[in-house]
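Take a look at chain A:
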Amino acid sequence: MSVLELRKLSKAFGGVRAVNEVDFAIQPGEFLAMIGPNGAGKSTCFNMINGQLPPDSGEILLDGQNIAGLAPRAIWRRGVGRTFQVAATFSSMTVIENVQMALLSHSGQTYKLWRPVAAMHRARALDLLGQVGMQDAADRPSRELAYGDVKRIELAIALANEPKLLLMDEPTAGMGARERNGLIELVKRLVVERGISVLFTEHSMDVVFAYADRIIVLARGRVIADGNAGDIRDNAKVQEVYFGTGKTFAEQHGVTP
Partner candidate 1 sequence: MTFSAFLFQALNGLSTASGLFFIAVGLSLIFGVTRIINIAHGSLYMLGTYIAYSFATKIGGVFGFWGGIVATALIVGVIGALIEILLLRRIYRAPELFQLLATFALVLVFNDMALWIWGPEDLLGPRAPGLRGSIEVLGRRLPEYDLFLALIGPAVLLILHFALAKTRFGRLIRAATQDREMVGALGVNQAILFTSVFALGAALAGLGGALQVAREPANLATDLVAIGDAFVVVVVGGMGSISGAYLAAVIIAEVKALCIGIGVVDFGFITVNFSKFTLVAEFLVMAAVLIARPYGLLGKPQGAVRSIAEPEEPIRPATPMLKMLAVIVLAGLMGLPLLAQTQPYLLILGIDVLIAVIFATSLHFIMGPGGMHSFGHAAYFGLGAYGAALLVKWLAVPMGIAIAAAPLVALAGALLFGWFAVRLSGVYLAMLTLAFAQIVWAAVFQWEGFTGGSNGVIGVWPPPPFDKAWVYFVLTLLLTVIAVLLLRRFLFAPFGYAMRAGRDSPLRAEAIGIDVKRVHWLAFAIAGGICGIGGGLFAFAKGSISPETISVGRSIDGLVMVLLGGIQTLTGPIVGGSLYAILQDTVMRQTEYWRALLGIIILVLVLAFPQGIVGAFAALWRKRGGGP
Partner candidate 2 sequence: MSTRHLYLALAVAVGLASQASAQDTIKIGELNSYKTQSAFLDPYKKGMELALDEINSKGGVLGKKLELVVRDDGTNPGEAVRVAEELVTREGVVMIAGTFLSHIGLAVTNFAAQKKVFFLAAEPLTDKITWQNGNRYTYRLRATTYMQTAMLMPAAIAAKKKRWALVYPNFEYGQSAAENFKTLLKKAQPDVEFVTEQAPPLGKIDAGAVAQAIDDAKPDAIFNVLFGGDLAKFVREGNTRGVFKDRPVVSLLSGEPEYLDPLKDETPVGWVVTGYPWDKIKTPAHTAFVDAYQKKFSDYPRLGSVVGYVTIKSIAAGIAKAKSTETEKLVEAFAGLQLDSPFGPFSYRASDHQATMGAYVGKLALEGGKGTMVDFKYVDGKDVLPSDADVKKLRPAEAN
């Protein structure tokens, strides 16, 4: 059974059909990329899956159960982690406290009034930070970090509840090429090691074609293609959406939009 399945998912803002009857599914352990030009509806899709936006219609099946319209925290409890297009961390906390907060919530300790946080889940948090390569920055204020590092922290936070599905909206935005490859490689490794399914959006075609198991292309709120790197590269509709007629990904090689 798929981890996640969208059925005719739709959302409109005023007259704009941001997401229009989208169907697709993610299999366990799959590294699935969602691409599409700006404004295609990717973030809106993510926001509906993690509960931030209620869909107008359609179903979101997580392990076969419809989660459409549930609150983000309820969906998170069912094992969906997420990172945001504009990274969101707790700026008044240190790096490790950010992760500890997620671990505390995961273990149902949010309302504990007595024991100091400092000693709680520290080892586990360090471990998670280690996995994203941020162990050394553990006790620095998170607001001092470079943007790329903040994205890594977000990843560590998102992993704290041992999700079966990870949603990553443009995880590499604002990163240089090397950093970008590093991060995606890291995520890919986690997918393989832990068997997590990941749905991510990404602008760099290099990265997408190199790492994704499967690719979905969204344009004007609709899925226009779904397949592996080869299929997408050769898909005429996709080429038209991205480059207008006549050009192909091959000619664009090395250039990222």
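Selection rule, in plain terms: all candidates are chains of the complex that A comes from, given by their letters.
Throughout what follows, a contact is a pair of C-beta atoms (placed from the backbone, for glycine too) under 8 Å apart; a residue touches a chain by one contact, two chains touch by 3 or more; residues count from 1.
Since this is a predicted model, take the numbers as computed values, not measurements.
Participant: Using the definition of touch given at the top, pick which of 1 or 2 touches chain A in this complex.
Facilitator: Considering all copies, chain A is touched by candidate 1.
Participant: Give the list of chain A residues in touch with candidate 1 in this complex.
Facilitator: 50, 52, 71-73, 76-77, 82, 84, 88-94, 97, 100-102, 104-106, 109-118, 120, 141, 143, 157, 160-161
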